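One protein chain omitted, others in place.
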Amino acid sequence: MNTLIDRLAKLFSISDVVHQRPNLAFVTTPMENTIHLITHLRDRESFSLFVMLSCVDWIEDNQFQLTYVLNNPTEKIDVGIRCFINRDSATMESAHYLWKQVATYQRELKEMYGIDFPGSPRVDESFILEGWDNIPPMRRDFDTKKYSEETFFPRERPQSNDPAQYMKSKLYPDE
Amino acid sequence: MSFKDVLIPFKAWGNFFKEPVTLKNPMREAAPRYRGFHKNNVNECIGCGTCESICENEAIVMIPVDSVETKNGDSGLRPMVDYGRCCWCGLCVDVCTTNSLSLSNEYTWVAEDPEEMKYIPGVDKKPWDENEKGWKKPEGNFSYYPLERPHMQELHPEDRDHSFIEIVKGYSDEEALLEADRCVECGICTATCPAHMGIPEYIKAIRNKDVEEGLRIMYETNPLPEICGRICTHKCETVCSLGHRGEPISIRWLKRYIADQVPTSKYAEVLRQDSVEQNGKKVAIVGAGPAGLSAAYYLRQLGYSVTIFEKLIAAGGMMRYGIPEYRLPYDQIDKDVDYILAQGVDIKYNTEIGKDIAFEKLEQDFNAVYVATGLHSGRSTRVPGSDHAMVFQAIDLLRKITLGEPIEVAEKVVVIGGGNVAMDITRSMARLQKIKYGKVNVIATALESEDKMPADREEIVEAREENAVINPGWGPREIVVENNTVKGLKVVRCLSVFDETGRFNPSFDEADTNFFEADMVVESIGQGADLGFIPASYMEKLEKDPRGRIKVDPHTYQSSLEWLFMGGDIIEGPDVIHGVANGHKAAKGIDLLLNK
Partner (left out) sequence: MSFLNLKADRSKYPQRDADGKMQIDLDSHKFVKLWQGPNHPGVTGNMSVELTLAGDEIVEAKTHVGYLHRGFEKLIERRLFIQGMQTSIRMCVAEPDSNEYVYCTAIEELSNVEIPEMAKWIRTLILEMARLQSLVRVVPGQAGTFGLGLGVQWGVYMRELILDRFEELTGGRVYHMFMTPGGVRGLLPDGFKTRMEENLKEIESFAHRIDDLIFNNVVFKKRAVDTAVIDPSWIDNYGITGFVARSAGFNRDVRKSFPYLIYDQLDFEPKVMEYSDIYNRAKVRWFDILTTVDLIRQIMRKMPEKGDFKAQTPNVLHWTAPKGETYVRSESSRGEYGMYVVTDGTNKPRRVNLRGVSYTHAICVLEDLLVGVNIADVAAVMVSLQTCPPEIER
């Protein structure tokens, strides 16, 4: 694993290397390089299996983190490639031509986070949500509870009592 | 593919001759561990609401229940479960602080109205209340929070028995975090604390690594956190929810931890209290003990100008002159006291009311007066021989130790009394004996049997570690004096201290006697107030209760003389935290009077 990271470091600008487990490392790379690096891993380093593509919303930094997890089935190791993209104009180069399933991940990210992957097949078709009329729901600023209270008919939950406050009202109300 | 493939599947017809495997009604009983409907042992439940906090579905709400009374250690609330939300995960059971909650293995309940499926287990009777089977908290030491305290570092007995160095070292950052982490934030303890400190809130501040916020929270209700963090009687810990299954949270040590972390120099900045608007009204406080200091602090917060009159040369009262240094070092008293005085409190030391200043003068010069002089005169057993010169009052000796005055230290000492003051003098004498003679020979005896002794348990344990003998359950009969020297104390077995009505009325077994040899006897059976400085003309006007004690309003501590407030040990306690609490209340009471 270390030698792999060393090899990659020679060819690409990578940073924030975290060896999470002996067989799993995460690295960060600039978004311009990401797909290039992934292609390299697939074609030159036997990372033939694409495990998943995920997104983390770092709303406080106004960034989305995209994580591409790749697996090398021969060496039995995984690499997670992180890249950070701007949250306001969230667009990322598409990797759909590398593996078949990538397009599905990208389509979901478009719907759930509003990240565009120009050129990815069917990326604009709704994936899970049909007729959604709000901000992409997996974004941190989408408040599920508020949405469901406004949209559905919440059943009333009886008022609960805080033990300390209730004891005060009973035992020493005037103090 | 062959002709065989056409025939072989027909083997399945063999099943035609077998018993069916389907189940018939009535429904079978579920497994003994099945997670079915909730049960709650309402008598054990304390309404802490931890089950509510853990429930990820908000299926539990805490509801007042008529049949349960709100009292110390029990909120009087009970959990109500809503089966429109519950997913039967059983986390509420596993987390319950008292083990009162469980699930039965009953799983059928038909109701026409879904709202019916919302009930208070144990209160609303259900057919499965008696069902013993079902999910319980897993066996063994399974717990969702640690049940034991981190070990507190202390000086070993051999390192401490010859000096007055503080014994308890206090929590390190790591230990404090571990201990703060255990708290379930229920708030049950707050009601029991006489000052109603925001305990879960300041413990949370520790978890957030924000001791400064913790200090601010503590000062809202208690301006003596360094002191209380060391010697508070910690009534709160007796009701802590975690005490039901494990060790209660070390609330006192956590308080000390916060105060220890903030250096004196940062107090002013942390507490941000420099801009109080002055209202020009003046309040006199008699006695710089915990109650007086607390009142002074909160009065200053309200903008009053405050003058304290203190008889001795330093502030602190019983905290300084009663509690030995190994429990409460003087520099820690100074830390709290100095901060209060730095708020602009005027203090007159060596000033005795009635001698140096007339009581009447207080009435004339101030808008209100708060008297908190405490209990400083020791009570005597009045047994024969107790008037001998080698018979002392614990409280006098402790005061002299603090003042650095020489005291009598005999080779063999007997202490009469089972409270904390008795333990203080016992352990102080043990140290002085160790220094003077190289060995310890002090016996403490009390009326109460060991399990009923009023002293804190750890005081007794530590006294023994320091080679003092604690031999309780005896009533003093006579201090034997021969040739004008004390020979020892004659005692008889005490059977019980209180009668059935709960009154102090000890009964003895006269046949069972004992004799403790001693050259010196120390009495420590209680202290009384000395209110001699209040002139008779005032005393006459003050309303008393049937037992002859001065009556004060329980919320404002105002006496029947409008301008005169009284508090501290002379009214309730005795302990520091009651003094702090009623000092604070008196400050609010005075404000109510002067600001109306």
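Letters A and B mark the chains in the order given here, with residues in each chain numbered from 1 onward.
FYI, a contact is a pair of C-beta atoms (placed from the backbone, for glycine too) under 8 Å apart; a residue touches a chain by one contact, two chains touch by 3 or more.
Bear in mind the structure is a predicted one, so any value in this text is a computation, not a measurement.
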item: Among B:Lys11, B:His156 or B:Lys355, residue touching the chain not depicted; value: B:Lys11
item: From A:Asp6, A:Glu130, A:Glu156 or A:Asp174, residue that would touch the chain that is not displayed; value: A:Glu130
item: Interface with the unshown chain - residue positions in chain A; value: 18, 20-21, 23-24, 26, 48-52, 54-57, 65, 67, 69, 73, 76, 78, 80, 99-101, 103-105, 126-130, 137-138, 140, 142, 144-145
item: Residues of chain B (touch criterion as defined above) contacting the omitted chain; value: 1, 4-6, 8-9, 11-12, 21, 30-35, 50, 53-54, 56, 87-91, 94-95, 103, 135, 138-146, 181-185, 207
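Basically, only the chains that are shown with their structure count from here on.
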item: Chain centre separation in whole Å, for chain B relative to chain A (CA means); value: 50
item: Interfacial residue positions of chain B with respect to chain A in the complex; value: 47-49, 52, 58, 60-64, 70-72, 75-77, 80, 82, 84-85, 118, 186-188, 190-191, 196, 200, 555, 585
item: Footprint of chain B on chain A - complex, ascending; value: 155, 157-168, 170-172, 174-175
